[in-house]
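One chain of protein is taken out of this complex; the other chains stay put.
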Amino acid sequence: MPTTTDRTNDFALKIATVNGTGSASANGLLMQAIFRMGIPVSGKNVFPSNIQGLPTWYEIRVNHRGHVARTPRFDLVVAMNNATYERDIRELQPGGYVLYDSSWPLPTSLVRDDVTLLGMPLAQMCVDAFRDGRERLLMKNIAYLGALTALLDVDISVVDTLLEEQYGAKKALLESNHRALRMGREYALKHFDCPLPLRLEAMPRSDDWILIDGNTAAAMGCLFAGATVGAWYPITPSTSLMDAFRGLCARYRRDPVTGKNRYLVLQAEDELAAAGMVLGASWAGARAFTPTSGPGISLMSEFIGLGYYAEIPGVFFDVQRTGPSTGMPTRTQQGDLLLTAYASHGDTKHIVLYPADPGECFTMAVQAFDLAERFQTPVFVLSDLDIGMNDWVCRCFHWDDAYRPDRGKVLGPEQIEKMQAFYRYLDADGDGIAARTYPGVHPKGAYFTRGSGHTKLGTYTEDAAEYQEVMERLARKIASAAEAVPAPIVERRPGASFGVVSIGSCDGAVREALDLLAERGIVADYLRVRGFPFHPSVEEFLLAHDVVYVVEMNRDAQLRSLLALETDMPKTRMRSIRSWGGVPLSADVVVEGILESLVEVHA
Amino acid sequence: MPTTTDRTNDFALKIATVNGTGSASANGLLMQAIFRMGIPVSGKNVFPSNIQGLPTWYEIRVNHRGHVARTPRFDLVVAMNNATYERDIRELQPGGYVLYDSSWPLPTSLVRDDVTLLGMPLAQMCVDAFRDGRERLLMKNIAYLGALTALLDVDISVVDTLLEEQYGAKKALLESNHRALRMGREYALKHFDCPLPLRLEAMPRSDDWILIDGNTAAAMGCLFAGATVGAWYPITPSTSLMDAFRGLCARYRRDPVTGKNRYLVLQAEDELAAAGMVLGASWAGARAFTPTSGPGISLMSEFIGLGYYAEIPGVFFDVQRTGPSTGMPTRTQQGDLLLTAYASHGDTKHIVLYPADPGECFTMAVQAFDLAERFQTPVFVLSDLDIGMNDWVCRCFHWDDAYRPDRGKVLGPEQIEKMQAFYRYLDADGDGIAARTYPGVHPKGAYFTRGSGHTKLGTYTEDAAEYQEVMERLARKIASAAEAVPAPIVERRPGASFGVVSIGSCDGAVREALDLLAERGIVADYLRVRGFPFHPSVEEFLLAHDVVYVVEMNRDAQLRSLLALETDMPKTRMRSIRSWGGVPLSADVVVEGILESLVEVHA
Amino acid sequence: MTTSIPKPKVRHPGLPKNAIGLTHRDYEGAVSTLCAGCGHDSITAAIIRAFWELSIPPHTVAKLSGIGCSSKTPAYFLKEAHGFNAVHGRMPSIAAGAAAANRALTLLGVSGDGDSLSIGLGQFCHAIRRNVRVVYILENNGVYGLTKGQFSASADVGSKAKRGEANRNPPIDPVLLALTLGATFVARSFSGDKAQLVPILKAALTHRGFAFIDVISPCVTFNDHEGSTKSYRFTREHAREVVHADLVPLRGEITASYAEGATTDVRMHDGTVVRLRKVAPDYDPTDRDEAYAYIRERQRSGEVPTGLLYLSPDTTDMHEVEKTVDVPLMSLAHEELCPGSAALDALMAEFR
Partner (left out) sequence: MTTSIPKPKVRHPGLPKNAIGLTHRDYEGAVSTLCAGCGHDSITAAIIRAFWELSIPPHTVAKLSGIGCSSKTPAYFLKEAHGFNAVHGRMPSIAAGAAAANRALTLLGVSGDGDSLSIGLGQFCHAIRRNVRVVYILENNGVYGLTKGQFSASADVGSKAKRGEANRNPPIDPVLLALTLGATFVARSFSGDKAQLVPILKAALTHRGFAFIDVISPCVTFNDHEGSTKSYRFTREHAREVVHADLVPLRGEITASYAEGATTDVRMHDGTVVRLRKVAPDYDPTDRDEAYAYIRERQRSGEVPTGLLYLSPDTTDMHEVEKTVDVPLMSLAHEELCPGSAALDALMAEFR
């Protein structure tokens, strides 16, 4: 029988089930329990684009040093789906464990002699313990959770509390869960060598940490930023953002006296309409946003160009998924970097924010509204499925009550009244930004918003010089946003021999990789871009390094392309490391990518 | 009175009128007459996005050396629109001439003492000569044409022939035209010093030349390439392409026996539908195309991604117009270079052809179908308003009857029958291109076309490796098209000290500029890109020059960006020269741009 | 046919003033750049008239449109109102967004048959379904004017193009469509009939919800010839007013008396009464199905029934459906929207 070294608080496991069978709640409980034990943890839900009956996985990684990027190296597999047995067992590390349902024998062809099989007649046990068919199915999940509490040494009282919090009111359900949990736990304690070397040990816990997904966090940002109009068309993986916003509004945006809503969410007929609603609402003076994903951005392209040229704010969340076209809607990727930077026909350029985790989804959502209104232009927040839909351990969010929305240059009735005449597109302050007015406010503030050629006075034109004057100002305006977008996070390390640049949800894996490389004596500086147009310090960082590795999650090295286009860094000095199959980046890819390249260079 | 040097067959004139008043036909007659006199000529119609009552200009340039790019330096203005008198007279070269309607006095404020005023009571003359109100309006145009025949020494018999050809059947109309023409001509002969130094002199004429607009030429390409399905939504400046196609089909595509149509043109409800129709028809085995402009491409973005990923051919003509959003629909630009190269979300890249004149619209339309079917992907033909809607003097088109459409790898029933099994996305030949089958042909040829994740066998997948395998092949496939797209036109000149690169309708102005520079001893090599992904010789050319000037018509130097992204040429060695206000490029811009930059470099 | 030519600097003390002291000129806009004789210009004139008569302060209005000759017209009226010339066919979503943000605005949407029935058909239908409060005018000429005369989706079968070719696809009738989709205010008029159109516009402006007005508006340049079914002549000959709307203002009184059954009164949300005078006494313009059947029947006999054809006695607009606060959302202060740090701290506890 194979052995493993002690792996306390440092391992990864994978739970393979079938979607629609209720495993999500058991998996979430495990994740939460580990979180409450104070141990750094991450959970990645790998689910199909389907409602019921297809393979789904939940991957958990714990790491006491805080490295919780996805790893493809699993030490334990909870194999509950015989359709994926082969793959699940194959992907296990030597010395790993398989917890499986022994109600049916495991095909011998799958048996590996370098892993430990832990069979447990889960289905049978549930048939014996529960009456109702649906309950038997659901409780199987809680039973394997029970077994895991024993195998991994999960603090059972934490799980009990969680169940209490979740089902407190529903007594019967609570009782079934308790029973299934205990049943699984006891079976494991009795039949297996518990705990395994892969065990958990509580760590000091602080209130400073929360467990949250990026879409919920972004919705909170919209709430706190004062967004009142949300328009959307459902699309994975952005749907939960609007669900969360509606949930939050139901709690925080009811007028205490009348019970009426201080928000309006419009389920649009499609993404084109959602974009139009956002522009219409922003134009009329509300903070408005839409959550979508790649296909939605493609459909919104025409309206985005209108927003750019007619200078209408709007916040567009693109929770990226894999692929061109429909692609793999339940997989993650960073494939819309080029699209969002230059969306729509003609000369355009847009402000884009790149959150790396739910914490930044919250803060950047707020910043997005401020930037959109300050620069009077559509702003994208480019999240992805991994950030948006998975639960992440984050620092607690804080709010500064001194925050006041930056509504940009909006003239009120008194200001308009005082003016000789109001001209919508006149750059009075020399900063590329012209003042705007809301409809309904003052007769002298009226102007004609249009996507066709207009002069700086706001009148229609087909004259080259007049047209160019406005377009040149727009170029200046967007360029000036480089200083206003969040600066990159830069980490310089003494003795660094090259730089690494990454973006968004790559962050964790890159940081882990840099630590691993440092252990081997290979030291690198690190920069994570957080906004577009790039902050000047991005170019500085690039130029300061002979070689920079650009790590990202798409096939075509889109970040590297953007950097090549928008900075003076020669492309030849930027090497690309990519992972784009739909699963979150892992440190291995980065370490291997850099090592291979270093070898090549020295060969 | 100012004098001008002899400018025989070398001058430019501008006719300023009001749209909807029938000046187009008079202007066209002048242009055609000059063409028939064998003199190199170009005509640019500068019209408003409006149907009636707004200023419109027709610019004609003749140049015996064949330089007929637009010039902003006019030697003669036919000022028929008092709303634009000021501007029209201002834009005249010193020593130039103004032909105006002296039925009303010219405001003295407009009088310049360095130009010659030629007043002629046109309106009055027409009121006297014609009865009907509409006729009086229309014949005014023919009357100024008559005057111009005298002033410029146009061969009047050529004009007579043209009138005969046009109105031969309509006797009354012909008579009116003749009368107006003579009236104008005689007035000029009597009152002015005819001909002016700006005069025309017939040149040896060959049958090798034709006068044609790019949209008509592209429609001919579609006809000859065997396109049977056209789908479109009207949009300036692409509309006339489909009009021409329908006109040609009415002549060439009626079944001689039944009188039924061998083509089907679908006026779609919008551009999204037009794109879908093209993909549906191509998928089912027809050659299908759609003409549109920038806003249409934005709207088609989602479908373009589907075409890319599901590997469905389709030909998309983008006749570019000015601006993001609605912009200036009746002005020209090259603003969709980046968009068409990478349209749609996720990792995509498309084949794009860049015609420079109607001749290439014809040939490239044919090539586009071949490339689309060979590479099984959407192909763009990126023309522009100037090429598409203006009449150009071109070499006569020829057709090689040996041409057979390259339908790409399409399996017929016999081939399918012989196969063990058919897999749609299997790269059997190692060239990145998998064979396809048409629906309805053979049971074993059936497969499921989809924009969602699929394996090389054509089955649905959410697996990273399987997904990536197909996407990697797609990248290879499109990259391999670099050798198949039309190679650039390269002109190397002994002693060249730098290179110039341009695209599309910039060609004429750049060539003229290079000649002008050469006259000053500044010699440059020249390359015009004709396809994307760039032919390998593009990179070679770039790298062979320390400095390359990239000349294009958009604000953001999109061609330079594409070159920076797709070749190893350092961006710093590519200097940008741009003209993007909506009027066609003129040589001055290029000459000045290069001279300024050379001065800077040497300063 | 009227072309509005404002002369902004000149005061005309003699011009009649409305209840808020404004003259007709104060409701005008820039000089029209449409073809002389275009039906759209007459609609512009009717709009100016209706707003003036209702004494609506121009700056409380927002004028929205798509792209097309028709969609240019908002530049030609109410110069003191904000205008929004959106992208082709997508004005309804702009309207929904603007209405969401500021329910106090009076929204006037102007569109064309290409704009609303082809590229924008989906948005048009969904704006009806959402009952966005907007007066939505479809300037219907059976062609795409701005792109030079292609048939639109409202062109009748057999109607001839200028060059003679006949349309062969069945028309989308926006009135029947609106009725089918549950629109709460459905009218059809003719640009050449200001006497009919102005009262309809006024009634529409008092309607709480989507007020749809299809106006046959001949395109003199591309669709006013013999053989066209959207020409001035054809429309004059075939239009039959079946319901005439009169507005009885809040404190007003209509003194004329009508024959029994010849009128139906509908009280609007603001108390205004719309009095519907009917040509067919047994026709009930507040019954959607009857309206539908009646219109179809008349159409079969070659007529183009016009007037305020259907008016729903009760209607809940988007804001009522969504139970939003009574004040414009855009007017809410940050304090009314942001829960603040204490609330966030409390919320955070739920994620621990």
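Quick notes
Think of it as A, B and C in the order they're written, each chain with its own count starting at 1.
The rule is short, and it goes like this: a contact is a pair of C-beta atoms (placed from the backbone, for glycine too) under 8 Å apart; a residue touches a chain by one contact, two chains touch by 3 or more.
None of these values were measured; they are calculated from a predicted model.
Across the whole complex, the hidden chain's contacts among the shown chains comprise A, B, C. Looking at B:Asp113, B:Asp255 or B:Asp546, the residue that reaches the missing chain in the full complex is B:Asp255.
Shown as candidates are B:Gly22, B:Gly146 or B:Gly276; the residue that touches the absent chain is B:Gly276. Note that of A:Ile51, A:Ala172, A:Val257 or A:Ala402, the residue touching the chain absent from this view is A:Ile51. For chain B, the residues in touch with the chain missing from this view are 36, 207, 209-212, 220, 223-229, 231, 252-253, 255, 258-266, 268-270, 272-286, 288, 302-303, 306, 396-401, 403-405, 437-452, 460.
Even with one chain removed from view, chain A keeps its contact list with that chain: residues 20, 49-54, 233-236, 239, 267, 269-271, 295, 325-326. For chain C, the list of residues touching the undisplayed chain reads 118-122, 125-126, 129-130, 153, 168-170, 172-173, 176-177, 180-182, 289, 292-293, 296-297, 321-322.
The definition used in the following text is that only the chains that are shown with their structure count from here on.
Inter-chain spacing, taken between the CA centroids of chain B and chain C, is 40 Å. Centre-to-centre, using mean CA coordinates, chain A is 44 Å away from chain C.
Counting partner chains per residue, chain B shows two or more touched chains at residues 49, 295, 325-326.
Among all residues of chain C, those that touch two or more other chains are 87.
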